[in-house]
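All protein chains but one are shown at their positions in the complex.
Right after this comes chain A.
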Amino acid sequence: MMNTQANIPEQSLPNGLPPQFGRSNTIPTVLPFNGVDSSHSSRTSSPADRLQQIPASQLPPSRSAIPMSQLPPSVAKSGSNIGQITQNYANLNISHMTPNTSPKIQPSGTSTPLVNASKPEISSEGISPIRVQNTFMHSRPNNFENAHAHARNASYTNGQPPPIVNQSQTAPLKPNESNNLYTQKPVANGPPEIPPFNNPSVLRPQPAPVMYQSVALPAPQLNSVRPNNRVTAVRPSYPPMGPQVSQPPQIPLQPSIPPQQQTSVPPKTNRYPQPAPQFQTNLPTQYQNFGGTMQQNFQNQRMPPPANIVQSGFNKMWGQENFDLLQCPNILPPNKVEAPRIHLGQDYLDAANCSSDIFRCTMTKIPETSSLLQKSRLPLGILIHPFKDLDHLPVIQCSTIVRCRACRTYINPFVFFVDMKRWKCNLCYRVNELPEEFQFDPVTKTYGDPSRRPEIKSSTIEYIAPSEYMLRPPQPAVYLFLLDVSHAAIESGYLHTFCNVLTTCLSDMPGDARTQVGFIAYNSALHFYCLAEGLSQPHEMIVLDVDDVFLPCPDNLVVNLSERKELVTDLLAQLPTRFLSSHDTGSALGAALQAAHKLISCTGGRITVFQATLPTIGPGALTVREDPNQRAGIEVHNLNPANDFYKRLALECSGQQIAVDLFILNSQYVDLATISGISRFSGGCMYHFPLFKASRTLQAEHLERSLKRYLTRKIGFEAVMRIRCTRGLSIHTFHGNFFVRSTDLLSLPNVNPEAGFGMQVSIDESLSDLHTVCFQVALLYTSSKGERRIRVHTLCIPVASTLSDILASADQQCIVGLLAKMAVDRSMQSSLADAREAFLNVAIDILSSYKLSLNMGTGEGSGLQVSNSLRLLPLYISALLKFVAFRTGTSTRLDDRVKAMCDMKTLPLYLLIQQIYPDLYPIHNLPEQNTISKDGELIPQPPQLQLSARSLDSKGAFLMDAGEHMIILVGPSVSDIFLNEALGVPNYNAITDQMYDLPILDTLHNQRLNSFINSLNEEKPFVATLQIIKENSPNRSLFIERLIEDRIETALSYHEFLQHLKTQVK
């Protein structure tokens, strides 16, 4: 392999560049400059200068779009429930704290009056350090204790009050605090009482111990401070602390600043050189009295040379500016988080590159060596959604598919043309002959330049494969349905829904005239349905012997759909009532699966299982392993299968090209950890409807919609997927539902448009002599129409050599997607606590390495720096720690957890992100929002809000989009106009608990809302269910529990999480 590269004809490749590169010579010379520059300029430019560079339109998330009048003046007055909740938390905290705090927080054992004095404040804030300790106790036992001990020791040695600042800092993220904050807003909105330049890292007392005395203010002064002005109240009591904990009380400031100001304070500032000493010494008074003038002074003093302005401007342009996380609580961009673009240096290559919806890498620039990758601490991997429904997909039918003779790579836009007759593979660098016909352009019907071919123009392409790509002739589409008819299943009533949906979808199921269907019902016996020709109605055959399964008759159990349609509809009409009188509680799932496997093993196909109870008899019988009392425990057991029956069966199915899909409709434990094996290794998919009852409208609707989508969506049979990558890289680990048949080949008996896959990639050899690397995924499948097709996706990524480049090129969402998959593996192989710790370590490592790349030393006073490209990573990680799959302390059913883990492994990225961090939008003022026009319809674009109670407002209504569900929360004092016009209810009290859809009215409000919701639904596989709840309804918790940035009983708030990270980042 090494030789091949040495043999590259030199003339064709100046500097080892492909001819395209050589010709136009636009290789990004910026790269090295870029890399060196970022660290340099960010060190020397001041925030004020940056500000000048940033056009207003580029400024970070502005909730300024919400008119002031819509902001909550006082949530408390109207008896806000959110307020109450947090009040409760506050109480909880107090009671927990008093017994616990003293021994832990005071390692020195001293209890000074000062400590006591601080206690009331702690409790009033509802945050106690001990809570922080508790939540992370299992993973990083001593971090917080140490930090506190450290801080305390430092302050004691200086004779200072204990660190109550920590408590007050965390406070504002608590929802109940928002009451006073909101009321403050108008005040702050006027002539700024708080100077816009309130970046506390400037004002922060720097470590000189001498000045502690001067900072400490006498107690009376503290009391004299107006109670509602938190800024001044906090400031004087702020004690100097050790380097770890010493943070400015910036966060308390934040919410009280009106959003406009918030944005005008450059959030990515933070990079101040050490403030001049005179600022430090007389800082408190100056700050209180002459905040505005001081800012001016400061700006004058810090005026940097003009070069820095240019540099910071460039940094901004390249997305390399950095943020201080602790200073920007509103970190989400106003619109959807966009995938970072890959810049290959040439526009036509950029345009040809694979869409980020389909193929994404965790970095938009690949580090050239594995040691550089190590240094960046980012995970390297790709996420792929290969069978996504596409609007424009070039399909090619040709006699020979052009592929590299050495590595079998398909020709793609990133290959190099040596001359008209030869091309050089971009994965293995072999020079191949180009067939004659490739020079023929089918569009213009002329011979000539091969680069006009669709293969060269688009990196997502589908070939209709000739017969050498078939092991056997394409098989018909075979759908077999296994229906649980045990007592619990009948009680849940899913059969009605299933039979109704299937009857309506029978003709829409993908397939041709050969499509076959079959049904097996099972409780403690197997019920086969013979649909033979000439029968007037389906014939039921019951097999009681489930231990040694046999098929009661050789044929007519799976029949041609178009020929026996009447019989099938007849059966579907009879099934729901057939088992109503049965009280059989057994479930012979294993036997049913074995029978199904026998039934369709010669053709392959799809088995759809509806399971409502734990399989209790026959092969694969399981026992209850979950202890309901341990649901909230720290340690989670039984995440691994109890036996390997389902896995072995799945492998057998996979060998026969059969995929098994699961619909779990359980009301009790079904041991999904074991059963899911049947789908996981056979390339199936899973749906979960916990506590399903057909009588519950929302669940019934959800089942109906997912089932409809499931039955009618595209399907590929007998699929294999191969992933190739440039020499020097190798695929390390695969994530998703499939069986790995060899190092780069995945066997997927079925592939569906909602299947996502992830691969970890490792760098084996140095890539320093390359400019780009490529990944190519080829999915070979049989379409439901019996055609063999190959869908090829190619992704090309440039190589970079500097750490700052790598960090600036990170794709945060993709990283989170990959991390979630890795964490699932970790939880199964090791333990959940390990996985949670790994999440924390990743966040800490990445932030540390960014700090390292800034080259600024380990001094304190820099907040928590993060680059633009990674700024949401801590947010997503804190969300993952509270996600059903990985949370501890909150009661979580084992099945729900396992299902959430499976989702993490298989969901495509955009759905995965929405699961862990749902989108929240204000919808009470949609007509005033910006709109974009699409197909003649105006779609409003409300800003995305942080998932925190402080984003909420009693005068507003909010839509939370969590993928398959949407929830609208209506505040108690929302205007009647909105209720009338948008929701079609006369007043607030008329909103019932059973509002599951939005009426269609002829009002502007309603039209905008409907078009907005429809636009959200367009991206989803099926229309999400909608639930409208008012703020005092019992269902409110559905909404509130997803506000994951807030502290809950057992987990840190986002801000506390950041504080914890800060203590750890070295």
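Annotations
By definition in this document, a contact is a pair of C-beta atoms (placed from the backbone, for glycine too) under 8 Å apart; a residue touches a chain by one contact, two chains touch by 3 or more; residues count from 1.
Methods note: contacts and distances are computed from a predicted model.
Chosen from "Cornichon", "Postreplication repair E3 ubiquitin-protein ligase RAD18", "MOB kinase activator-like 4" or "Eukaryotic translation initiation factor 3 subunit F", the protein name that UniProt gives for the omitted chain reads "Cornichon". From the options A:Arg578, A:Lys708 or A:His732, the residue with contact to the chain not on display is A:His732. The chain not shown here is touched by just one of A:Arg360, A:Lys647 or A:Arg950, and that residue is A:Lys647. Only one residue in the set A:Ser467, A:Ser581, A:Ser742 or A:Ser933 touches the chain that does not appear here, and it is A:Ser742. Residues 640-645, 647-648, 651, 655, 681, 730-734, 739-745, 762 of chain A touch the missing chain (whole complex, contact as defined above).
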